[in-house]
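Missing here is one protein chain; the remaining ones are kept as they sit in the complex.
Order of writing sets the chain letters: A, B and C. Residues in each chain are counted from 1.
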Amino acid sequence: MNTFGEHWSFTSFGESHGVAIGGVLDGVPAGLRIDFALIRSELERRSGKGVVGASARAKNEPDEVEWLSGVMDGVTLGTPIAFIIRNKDARPEDYEWMKNTYRVGHADKVYEQKYGIRDWRGGGRASARETAARVVAGCMAKQELAQKGIAIKAALVQVGAETDPDKFADVIAAYQKEGDSIGGIVECRVSGLPVGVGEPIFDKLQAHLAFAIMSINACKGFEYGTGFGGVTQPGSAVNAISGGIAGGISDGTEVLFRCVFKPTPSTPKAGVKGRHDACVATRAVPVVEAMTALAIVNLI
Amino acid sequence: MNTFGEHWSFTSFGESHGVAIGGVLDGVPAGLRIDFALIRSELERRSGKGVVGASARAKNEPDEVEWLSGVMDGVTLGTPIAFIIRNKDARPEDYEWMKNTYRVGHADKVYEQKYGIRDWRGGGRASARETAARVVAGCMAKQELAQKGIAIKAALVQVGAETDPDKFADVIAAYQKEGDSIGGIVECRVSGLPVGVGEPIFDKLQAHLAFAIMSINACKGFEYGTGFGGVTQPGSAVNAISGGIAGGISDGTEVLFRCVFKPTPSTPKAGVKGRHDACVATRAVPVVEAMTALAIVNLI
Amino acid sequence: MNTFGEHWSFTSFGESHGVAIGGVLDGVPAGLRIDFALIRSELERRSGKGVVGASARAKNEPDEVEWLSGVMDGVTLGTPIAFIIRNKDARPEDYEWMKNTYRVGHADKVYEQKYGIRDWRGGGRASARETAARVVAGCMAKQELAQKGIAIKAALVQVGAETDPDKFADVIAAYQKEGDSIGGIVECRVSGLPVGVGEPIFDKLQAHLAFAIMSINACKGFEYGTGFGGVTQPGSAVNAISGGIAGGISDGTEVLFRCVFKPTPSTPKAGVKGRHDACVATRAVPVVEAMTALAIVNLI
Partner (left out) sequence: MNTFGEHWSFTSFGESHGVAIGGVLDGVPAGLRIDFALIRSELERRSGKGVVGASARAKNEPDEVEWLSGVMDGVTLGTPIAFIIRNKDARPEDYEWMKNTYRVGHADKVYEQKYGIRDWRGGGRASARETAARVVAGCMAKQELAQKGIAIKAALVQVGAETDPDKFADVIAAYQKEGDSIGGIVECRVSGLPVGVGEPIFDKLQAHLAFAIMSINACKGFEYGTGFGGVTQPGSAVNAISGGIAGGISDGTEVLFRCVFKPTPSTPKAGVKGRHDACVATRAVPVVEAMTALAIVNLI
């Protein structure tokens, strides 16, 4: 339920305005020297520091990781690695109004219907804050993959109708000024993947990537290779475009996929108070990389 | 690897031109009276009978299910249900030429690279024939869901650039005549789903649906709700369009998703002999329903 | 539920007096040449051929394996291997009396309470006949392990109070003559196991062995190393007796464990008709080996 993967198994926990969020990574081999600087910079990237339209909380609360187990002198022991990030800038009082309200387009109502109880403080478990733990775990997966020559690189390629990256900041700023928000598309490339990753029937590489990516908040679609756009092309034309995968198995070429993030529904224009993002897709980029890394490290 | 789901666990087996394909369904409750007529008609639908552009084999080989266990007098016993469909129309000799050839756009080469051996007869395990077993299992899942008031209905909504269903047969026939093939988009609606299906973090309903659908051969993309098209809409406009899911959990409204199937690469135009389809998306429709049913029955 | 193991995953199916029993083995590497003679001789050993006190059915029905998938020219393809053994000597009519009766010491009653339905024909799924499928799967696991230099050897070491193997046949014959039955202890040795098999916390080697062995019908206990007898020995005396396992992990020495099988409760003396064994422990020996092989091959 809150665990991803069977070999490099990542369990995530924590509420947005509780004591801490965190995770346990089980299955990480012994002897990996943790790149703490990489983790710090990826968390900063996710936090939206320096990003136009990112929420105030993101910018105020630098995420500091406390390592509880599985590491000795910066090197993994082969035992489960538990870590936490304390919620220092938690302001439950900002969310008192949410106690008896369900925000439109959020999970507040279904949580209460499903569990009969919910942590109303800032979305609780449903908050995007949970993705910080994914980024920490993803960084470790990336390190493991890098040792095998595998690199994962995601980028924002569309905001609204705009596809020129130089103009993204302006587009987002315009929506922010209106108290509104806008969606975006993230593209991700995996290079260096050897032939043979993925299983032929259900556990296809693309199925695992889709599962990982669609588990990110606000993601509404996943496509690889020719994707949805390929529907108008005849077989004779698209024959050789594999997107890096054949029959569910990596074919040794670059894997390329795209995913779309909806605009956040909690906006001043929609009458929702709190700290929000004008374009969540910008901050989703490192999360896409993290989930891709976790999906792949579990298949190898 | 060849098993889908943990509660209604479906294990698929069989090569396209071996003795038989089949499956084992474990976790089906005792006392379910099997609807053999439904299974027969769904297999016929998958086989492409009466469908323009479907391959010859599909039409010649009616799939007959042999039940090996788990059923007594047409009623499930609560024990594993094993069934097989024999490969009566297998013609390995038609595929002798494949023994030392890898077809472009197919999994032949990666199989051999991954396993060091492959059943070259008609694609072996990678053949779309394997989906017949999925359809049998999916029918049983549909029956179980129907008892709970849940209905799953998929339909072809686009072929090439064409979106008028009345014109699909003509479009496909035209590509077939050219010895070419074309892609299509399938839309699926799940109605009657109660609030609360899906888990908030990794095991989101949309993630499980994407995993199930992307595991179908030739599927290149999955989207739900506003999907990729929603990227150009501001948050203020799409606020209330959930696609039936909020925060990974069904919200009680109809779930709607779409998926895209590429054209088959094995065409006369591409120089590939054998029995092929001009538009695999047509035959994918019952497979989409089957996988959707299996995904949902495993989450409930 | 009917699946054992996550890597070399074995799914068992079939009722004792249905069409067939069988199994699916998923995860077996490609390129393994199946030793059909070994499988035949192990099935014969399990069937009790030539064993004093074995039931009539066992002796009359040679188990013939039909291979449905995953094998081409006697070599595994890396795809799921499905096989069945037909129930040729099924005589449901012999068991008509069981339809409305629950046998003491058998699972008849709990099955009906759990499922609301049961296959009353000879115990259905609960019959020891199901272990034939385990033996087939276990043989393949043994072959894989043999290639790694690992050998598994079990033997009956006690029948009733008797520990001299030369006298076992006489003891069993005496109970059989009385229309009664008797228990036995099986000892199993695993040699050639490299250091490092098993995980330190929950997935200890001994925990997985115990799970595998206790899943065999009629098994009432499992012990390894010093076992229950060691309770009277001080630490200073047993210090160096590991039973081949330290902290849940194989230590490179021979692994030795023992398990006990109760006498079958269905005896003429207890007023139960049908075909029964005077000492099920004798026929359990190859099943113990099979389950040990499956447990170990899944941990390596």
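The criterion applied here is as follows: a contact is a pair of C-beta atoms (placed from the backbone, for glycine too) under 8 Å apart; a residue touches a chain by one contact, two chains touch by 3 or more.
What you are looking at is a predicted structure, and each value in this text was computed from that prediction instead of being measured.
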item	value
Given A:Arg118, A:Arg134, A:Lys204 or A:Lys220, the one touching the chain that is not displayed	A:Arg118
Selected from C:Gly22, C:Gly48, C:Gly138 or C:Gly243 as touching the chain missing from the view	C:Gly243
Contact with the hidden chain (one of A:Ser69, A:Thr101 or A:Gln147)	A:Ser69
Positions on subunit C contacted by the hidden chain, ascending	1-4, 12, 104-107, 109-111, 113-114, 125-126, 130, 158, 160-161, 175, 178, 180-185, 195-196, 199-204, 206-215, 217, 219-228, 230-236, 238-240, 242-243, 246-251, 260, 262-265, 267, 269-270
Touching residues (missing chain, whole complex) on subunit A	1-3, 9, 11-15, 18-22, 24, 26-27, 30-31, 66-70, 72, 75, 77-82, 84, 114-119, 124-125
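Throughout what follows, only the chains that are shown with their structure count from here on.
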item	value
Same vs different contact residues, subunit A with subunit B, by half of numbers used	same
Whole-Å gap between the CA centroids of subunit B and subunit C	37
Inter-centroid spacing, subunit C versus subunit A (mean Cα positions, whole Å)	46
Rounded Å distance, subunit A centre to subunit B centre (Cα mean)	28
Where subunit A touches two or more other chains, by residue	200
